[in-house]
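Left out: one protein chain. Kept in place: all the others.
Which chain is which? They are A and B, in the order written, and residues in each are numbered from 1.
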Amino acid sequence: MKKTFRIGGVHPHDNKISAEAAIEVFPAIETAYVSMAQHLGAPATPVVAVGDKVLVGQVIAEPSGFISGYVHSPVSGTVKKIEPRADIAGNMVPHIEITVEGDEWMENIDRTPDIIREIPYTAEEIIAKVKNAGIVGLGGASFPTHVKLAPPKDKKAECLILNGTECEPYLTSDDRIMRERPEEILLGGVIMMKALGVTRGYVGIEENKPAAIASMTEAAKAYPQIEVVTLKKRYPQGGEKQLIDAVIRRQVPSGGLPIETGAVVQNVGTSLAVYEAVQKNKPLIDNVITVTGKCLPVQHNYKVRIGTPMSKILEVAGGVPEKAAKLISGGPMMGRAIANPDAATVKANGAILLLTEEETRRRPESNCIRCSKCASACPMGLEPWLLNKLGRAGLHAELEQERVYDCIECGCCSFTCPAGIPLLDVIRISKAEVMKIMRSRPKK
Amino acid sequence: MNKFIVSPSPHTHSPESTQSIMRDVLIALTPAMLVSILASGWSVLALICVSVVACVLLEFLIQKYWLKVPVTVTDLSAAVTGCLLALNLPPNAPWWIAVIGAIVAIGVAKMTFGGLGQNIFNPALVARVFLLVSFPVIMTSWDDAGSMFGIVDAFSGATPLGAVKEGLKNGATLSQLTADNLTFSQQFFFNAGGSAGELSAVALLLGFLYLLCRRVIKATIPVTILLTVFVVSGIFWLANPERFTNPVFNIFTGGLLLGSIFMATDYVTSPMTTKGQIIFGIGIGLITVFVRYFGSYPEGVSFAILIMNCTVPLLNKYCKPRRFGEVKK
Partner (left out) sequence: MTGTILITVACLLALGLLFAIVLYFVAQKFKVEEDPRIGTVESILPGANCGGCGQAGCHAFAENVVKAPSMEGFFCPVGGNPVMTRIAEALGRAVEEKAPMVAVMRCNGTLASRARTNEYDGYASCKVMASLYAGDTGCKYGCLGKGDCEAACKFDAIHVDPEKGIAVVDEDKCTACGACVKACPKGILELRNKGFKNRRVFVSCINRDKGALTRKACGAGCIGCGKCAKTCPFDAITVENNVAYIDFTKCKMCRKCVEVCPTGAIHEVNFPPKPPKTEEKPHEENV
């Protein structure tokens, strides 16, 4: 029997219409706008000045805290400006603007397609290399990977789970890399297992990607320490807690960290980036972005340099059709609506999705009929209808009692509500308020 | 450049809506309605029509001219209440009974609490009990309404449960009573006599199956109710088969199926969690059996559901779903 997580979940139509589009290298751009806030945590501090010449892969910003990261130049050229620029939400974030001149790479980067299987590095060296390559979780949260590879001393990692579920509808970038570069992903996994000091690895892939499962299983024959696990199609299987539950049948305790189950989860894209960083010295300067939508005549999976304006990607992909009413960075369940299409891509961008008015327009809200579909769908076992009610009344103590802080914001509740109640909108804001109150309390 | 929509995630929605759910319930009720029309003639159809129109119209008028709130009759919930109400009436009930029922159901039980989703009690059941208490003669006698196409010889008189209760009171034993009463196949396919919606178990089960397939309801509540009734009445029956009716008879008569499939599962007035639903179902089953065996009314499902409706807020408060991360410890 195929595995899956044990609580809640929904089955949105998967719409993987771009799955057959092979990864194309995106044409060279004229200007790159590199954001300093591409990771969770403090924005990076620029180390270049206006007028400096930079090469592809050169460090242009350094971490400014423990949870922070390096940023590298995705292009070669001249630094034109260092100033705030609007991100996809329209908020001002410091950016480094680089005028592209040619495509000259740092000399130490190995650009050959050869697969290097020897791993001569120690755990510390691997973590340092990952940190210096500016790698963040590519599954969406952009958590700096090197922090996750060095769990706190009192917690012991037991296994590594590579996340190839791609449970969000429409997205296919992970599917494509698993089909096209399976061995490199597995090697990335082996490298991370070495860094963590674990001997067991899994790759969780949902059943709707048979080609990826086949290619990964084939490649995994050479790596017996890694097992490819086929999972049932069910959203949000790609959530860290859900994936751990699905693969090793352990649940992260409420309020606890995933490491408490002994599992470390990394996205397959991250794994590929780790491989490239450790074996090829290539920092994270590009990623695979799916450009998809039913209103688009052709779907694409592009390998795009970070810092490319999204409007440019859409233009190359054939322009925005008249029918498109919403642009989304990411999938339809957890992606962020793009308010500013001129914003540049960041490390964790995985897709640009175009939806039409009919596909995305919210229906008017009507009375809750207490059908409890939201409670059945919630993968964290919460009661969204109740949280919504408490949240609108601003009852923070009750919200905390009902564990609003456990919400993973997957959107299953809003998705499933027949009355069209914007449950997650309310819960998300209540969660933020409750977490703020909880953090302000003195620690025992 | 297009002016794009921006909203928080999720950006897509399941196709299910309140309206589609209510439509599914109406579809699931169709077999039962057809059977009662076939069995008791066009008067039932007229009754259903009067009841549905009265309910919808009343909700429309109250929302538009009294409460002055947006009119939501298109969600079909009033139509469902209308259908359920009609199925709870004797097939030959006068039309004004349906209208009074609609006034109680929509006006009193639903709109006073704030409309759909706010009511504590199932509107159709409140109306049924109101009518049962106010017009006991009309609500419990089943004159020969003239069956269509001569499919059944509809018998006049009381319902099977009523007949049994009456007989027991007069000192008869059950074996005497059931001899000339019902065979199993009769109970299963055509339980002649009874409310419009209680005639055919098969039609109701068909509706149940449809609702399950469409995932409109979960089987928890109906199954718990039926199991409880079966087990509890089974114990009594084994103890004294001459005094207590047998479990199969109990399940297939007196609107237990109609109540447990369509009324007890009403979203608004049933608990949210599986744990709560099981307690709710057991409660309904127990109360039903006790009212039937020891109460003065022959029929207990309506009362059982209404009584358990009161406990729903409490059940919702204390029966929490299984939280993620609470498996062990």
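One rule holds in what follows: a residue touches a chain if its C-beta (ideal position, glycine included) is under 8 Å from a C-beta of that chain, and two chains touch if they have at least 3 such contacts.
Nothing here was measured: the structure is a model prediction, and the numbers come from that model.
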Residue, one of A:G90, A:G197, A:P210 or A:G256, that touches the chain absent here: A:G90
Interface residues of chain A (partner: the chain not displayed): 86, 88-92, 337, 339-340, 360-362, 422, 425-426, 428-429, 432
Chain B residues that touch the omitted chain in the full complex: 3-8
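Please note the rule applied: only the chains that are shown with their structure count from here on.
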Inter-chain centre distance, chain A versus chain B - centres from mean C-alpha coordinates, in Å: 49
Of chain A, residues touching chain B in the complex: 7, 10, 12, 169, 241, 245, 251-254, 256, 320, 322, 324-328, 332-339, 341, 353, 355, 357, 359-363, 366-373, 375, 378-383, 385-386, 403, 406, 409, 411, 414-416, 418-420, 422, 424-425, 428
Residue ranges of chain B touching chain A (in the complex, touch as defined): 1-2, 4-14, 16-18, 20-21, 72, 75, 77, 114-118, 267-268, 272-273, 316, 320-329
